[in-house]
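Take this structure, written in structure tokens, and hold onto it; I'll ask about it next.
With one protein chain removed, the remaining protein chains of the complex are shown where they sit.
Every chain is named by a letter (A, B, C and D) in the order it is written, and numbering of its residues begins at 1.
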Amino acid sequence: MIPISAYLILAAVLFGIGTVGVLTSRNVIVIFMAIELMLNAANLALIAFSRGLNVLDGHVFVFLVLTVAAAEAAVGLALIVLIFRNRESINIDRFSIMKW
Amino acid sequence: MNLDTIVFLVSAVVAVFGATMMISQRNTVASVLYLILSLAAQAVLYIQLGALFLGAVLIIVYAGAIMVLFLFVIMLLNLRGNQDMGDPPGPVSRFTKYLVSILLVIELVFIIRGVAFDTDASGIMSMVTDDFGSVKAVAMLLFTDYLYPFELTGVLLLVAIVGAVVVSKREKDETPIPADQASDNSDRGTN
Amino acid sequence: MLEVIFISSIKVIAVVVVLLTGCAYATYMERKVLAFMQHRIGPNYAGPFGLLQPIADAVKLIFKEDVVPDNVERLTYTLAPMISFVPAVLTFAVVPFSSNFTLFGYEITGVISDLNIGILFVFAITSLGVYGILLGGWSAGSKYSLLGGLRSSAQMISYELSYGLSIVGVIIIANTLSMVELVEQQATIGSWFIWKQPLGFLLYITCAVAETNRSPFDLPEAESELVAGYHTEYSSMRFAQFFIGEYGNMLAVSAVAATLFFGGWQGPLLPPVIWFLIKVFCFMFLYIWLRATLPRFRYDQLMNFGWKVLFPLAILNTLVTGLWVLWLSDVIFGG
Amino acid sequence: MVFDWLTLVIFFPLVGVLIMLFIPSKNHDTLKGVSLIIAFITMLISFGIYYMFDTLGNGMQFEINETWIVSLGINYHLGIDGISLLLIVLTTILTVLCILSSWNSVTVNVKGYYISMLFLSTGMIGVFCALDLFLFYVFWEVMLIPMYFIIGVWGGPRKIYAAIKFVLFTMFGSLLMLVALLYLYFEYARFSGEYTFDLFKIMDMPIAYQPQLLIFGAFALAFAIKVPLFPFHTWLPDAHVQAPTAGSVILAGVLLKMGTYGFVRICLPLFPEATLAYLPYISILAVIAIIYGALVSMVQKDVKSLVAFSSVSHMGFVMLGMFALNMEGLEGSVIQMINHGISTGALFLIVGMIYERRHTRLIEDFGGIARVMPTFSAFFMIVVLSSIGLPFTNGFVGEFLILLGTFKTNVTLAVLATSGVVLAACYMLWMYQRVIFGKVTNPENENLKDLTPREKLILVPLVLLIFWIGIYPKPFLERIEPAVKQILVHIDNARLADNGSETIIEKTVAGETETVDVAFGEKEEIK
Partner (left out) sequence: MTDYVSTLSVDLSLLGPELVLLVAASLILIFIPFRKMNYLAPVIAVVGFIVSFYLAMGQWSEHSSGFAGLLTCDSFGVMFKLIFLLASFLSLLIAHRYFSVKGINRPEFYALLMFSTMGMMVMANTVDLVVMFLGLEIMSIPLYVMAAFNRRSLESNEAGIKYFIMGAFASAFLMMGIAFVYGAAETTDFRRIVADFSYIVANYKVYLYAGAALILVGFGFKIAAVPFHTWVPDVYQGAPTPVTAFFSVAPKAAGFAVMLRIFLYGFEGMEILSDVFWVLAVLTMTVGNVLALRQDNVKRMLAYSSISHAGYIMISLVVGGPEAISSAIFYLVAYTFFNLGAFAVITILETRSGCKSDFVELAGISKANPYLAAVLALFMFALSGFPPTVGFFGKFYIFSAAVKSGFIWLVVIGVMNSFVSVYYYLRVIKTSYMDAHEGQPAVVKMVPSIFLVLVITALGTLGLGFFPQKLLELSQSAIFAFL
């Protein structure tokens, strides 16, 4: 049997990779995907906990989070399309009419 | 080294590999593909953890819909190959970012390890009943105890639809942004 | 343990072989049926009645030169045909093709794997099929391909919703997601779900045609506008993979339709596998018939039809079915 | 139910503000008229209060104590004693004079100006009446707003700098005061279980020595900046010089008094032990202020900044007298507050009058004014003498009492302070000589017109007051005396305790000391 902590560590690593992605990437789409990865890491943790605790609430949460991710994706991608139309770039550093 | 462990190790490695490649690719489409790879590996882990239903949902929703949407957008914007990504950032800012992130990972890993190996009772998977993670069991919870959040997700999706339409729908009388404004790259405001 | 693996492998190989042959002969069938419908003869040189034509085609495609245009994205260009082909094959992993039978003293189940979330698995897999088309269209670096890819992905995403919702009615009534159980519940013709879910079936079959990019929803590869759509730049085996993918998908949705609405392998007299194949090929015939009969939609008509007709109908169907089941249960079990 | 005179006098100017809001901003004359009438009525009300004031009464009069914010124990508690009374009257008089003096000099945004003036007078009177610390703080801060506008909008060339400096300096002190005030509030709640900001209730509470020092420091800083005491005075020359005439008058005449008033009303009775502990330092600072202010005044080229620095010097006297902590010193200190208001106010008015004519304030631009403007010169003379403290003028009474009080406690300081009087004579008279006497060197000065009736009307009441206080100060002193005695009671108690034994305080408030230490202990941890 694999200990639950192994899954949690994996989730933490994925979460960390997502964070690195958000902080270092300059491609908006990749940043966005990294955020999705972070959400998925949370999902993995939820499922692992759910298994460890032997209750199903975690599964329900994952279901809800997936919905949230879908909703975010819809709006986020629409925004990316919008700004690309006007700016012709997906490099986050180019979005600097105002400074970060 | 039984089958479970092998499956876990392989999936974990693939998941991490996909994630790492995803953030390090310069080609956006490749990034998407690597993320899908990582998600597929995660779906395997879900199933291994007894979340059969959610594993399928992960593939259907994420790989089947969300990532398609990503690809669709990339195609719509016709981003081919290396986009204008400018000069690489200075070593200092890059270093700080990596440092912060790596510290975060290390911290989380240590936290988990610390707990897991102190109290193994909770760390080891307990045996579960057959219908653990089945559609029925999850749905039972979802439509009884968690009815309220479930209904809220409905609202959330409605909101997302409205939002996406508002952002992307061109009004009939809408004029494009004048060229001089679009090229205005000067830094206004101070920070 | 080893035994199980061995039997499973044999089953997998058998299914894949049958599937590939099915695909090949689906093309033959299409050409033949179309020809008859148009008062032509169709392929008739290779072999008797042109029966060897698919093999000749395959040989031709294998030996053709593999042309790769210059400005393609190598990785995705190579991957795309495979991605479009694999899901079609994978779908059959959960489709029961027969009842359990005994062969050489081994008890063999009539399905490769009886997942208790079988239908979800089917949807998970078929939803991946779009990647092949999308990536193929994008990576080829041609306008036609790109437009074809875009159209097809938009179309598939749009119809996937109704596609999914159309079978929810069946699932609600059957109260299971396992394909095997579904088939078992339709033992007699009277218990086929088509009778309980006529609207669901119509929606399903319409969406399935759109999902597989078949006429009259074949805009991604509309010859008159886009040459050949997403596979314009493909040739030789890569093209063949796309082709097999398309027909494989047709077979897959047909198999699912047969399983969900027409009792799968259930049937009198004939062996179950034969019944299954008959039902599947009936649907294949339906596809061809549609192609021969209906003109192609315009793109906006297609989208409007999907979102404004099919989707609301699918929701309505789900709602009515749900209410019906609730109400019925109240009546039968006394609230 | 007694009629609430104090509320009336505080908020009557706001009635004017309300009326003026509805007058179109083009009607300058109406606006001026309304504001003058309102200010005048306010002055009459304050006179009424003056006459109704019971000279023999001990403690607060006209007291009003209504609940305001019940949940926090904040009351609308007003009341005046002699000290407040005189300052209120001074305020209302100066407000009227200021409005008169700005009649022609303010031409832009007239409406805003007069609204600010009336608003300001509400704030100032409120400070002098408030007996609830919260209320006091509110009025204290409120008056910053109109003053900021008066300096910033209608001021001189560096008005913006001066205005913001004025606000920031005052804010800095008062915010620390707020913290101290909150500390007192909870300390009292711990002491008695009742949440209140009432000055007299808090006065009854013994405060442990260490925290008392800190709290006194916070309050004293706020007040010292306002006074301004020596190292905190730098905002004053800027504000005075840049402010319009009326602004300078109010600033010098009333606003500075709020600082000293704060010392008298809050610091001394509330923290007697800390007062004694701080006494030497403050006295020394006061003496430094006296001499420093005088010396700097002497080298000023600008009349207005000369007067401004002389304020530093004069306020030093006030502080010195106050911290003599005896009857004479304190009485003198209070009288000197009034005096300074009158004479420095008058000086600023006079400078304003000449500035209106010549649009310069540099001493070297003048000379021989006496020839062309004899009446002006005469008034100027009287005011200058009053400022110096010549006998028979008000300045003499104040400074004499202060020096007398100081001599009783510390001869060295008194001697040093006396030199300030001498220096005052030097710079004032030297300035007067250069401006008024001699030949008319500058041709522009030849055609100056003498004072108009309006200007005379402004100066006459001040001159009358100068002589009244100078010759017959009894009515003022007898009103101050009971109040001063009250305050000295607190000080004497502390002194007794102090002389008896260092530890008496600790004993009397032993229980309290402990809790306070706990509170501070927590604070240390947090730090």
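Throughout what follows, contacts are C-beta pairs under 8 Å (C-beta built on N, C-alpha and C of every residue); 3 or more make two chains touch, one makes a residue touch a chain.
Everything quoted here is computed from the prediction, not taken from an experiment.
Undergrad: Among the options D:18, D:52 or D:175, which residue touches the chain absent from this view?
TA: Only one of D:18, D:52 or D:175 touches the chain omitted from view, namely D:175.
Undergrad: Can you say which of D:164, D:381, D:448 or D:471 touches the chain missing from this structure?
TA: D:164
Undergrad: Footprint of the hidden chain on chain B, which residues?
TA: 108, 111, 114-115, 119, 122, 143-149, 152-153, 155-156, 158-160, 162-163, 165-167, 171, 174-177, 181-182, 184, 188-191
Undergrad: With the missing chain put back, which residues of chain D would touch it? List them for me.
TA: Touch set of chain D with respect to the missing chain: 25, 68-72, 109, 111-112, 137-139, 141-142, 144-145, 148-149, 152-153, 159-160, 163-164, 167-168, 171-172, 175-176, 178-179, 182-183, 185-186, 519-520, 522-523, 526-527.
Undergrad: Tell me, which residues in chain A touch the chain that this view leaves out?
TA: 8, 11, 15, 18, 22, 28, 31-32, 35, 38-39, 41-43, 45-46, 48-49, 52-53, 55, 57-58, 61, 64-65, 68, 71-72, 75-76, 79-80, 82-83, 86-87, 92, 95-100
FYI, only the chains that are shown with their structure count from here on.
Undergrad: Report the chain ID whose CA centroid sits closest to the centroid of the full protein CA set.
TA: The most central chain, going by mean C-alpha position, is A.
Undergrad: Could you put a whole-Å number on the gap between the CA centroids of chain A and chain D?
TA: It comes to 63 Å between the two C-alpha centres.
Undergrad: Between chain A and chain B, what is the gap in Å from one C-alpha centre to the other?
TA: From the centre of chain A to the centre of chain B is 4 Å.
Undergrad: State, to the nearest whole Å, the distance from the C-alpha centre of chain B to the C-alpha centre of chain D.
TA: 67
Undergrad: Using the touch definition from the top, which residues of chain B touch two or more other chains?
TA: 53, 57, 65, 69, 74, 76
Undergrad: How would one label the connectivity among the chains shown: line, ring, star, complete, or other?
TA: other
Undergrad: Can you list the residues on chain B that touch chain A in the complex?
TA: Result: residues 4-5, 8, 12, 15-16, 19-20, 22-23, 25, 28, 31-32, 35, 38-39, 42, 45-46, 49-51, 53-54, 57-58, 61-62, 65-66, 69-70, 73-74, 76-77, 79, 83-86, 89, 94, 97-98, 100-102, 104-105, 108-109, 111-113, 115-117, 120, 122-126, 128, 132-133, 137-138, 141-142, 145-146, 149-150, 153, 156-157, 159-161, 163-164, 167-168, 177, 182, 184-185, 187-191 of chain B touch chain A.
Undergrad: Please give the residue numbers of chain B that touch chain C in the complex, ascending.
TA: 27, 29-30, 33, 36, 52-53, 56-57, 59-60, 63-65, 68-69, 71-72, 74-76, 78, 80-81, 134-135
Undergrad: Going by the contact rule at the top, pick out the chain A residues touching chain B in the complex.
TA: So the residues of chain A in touch with chain B come to 1-10, 12-21, 23-27, 29-30, 32-34, 36-37, 40, 43-44, 47-48, 50-54, 56-57, 59-60, 62-64, 66-75, 77-82, 84, 86-87, 89-91, 93-94, 96-100.
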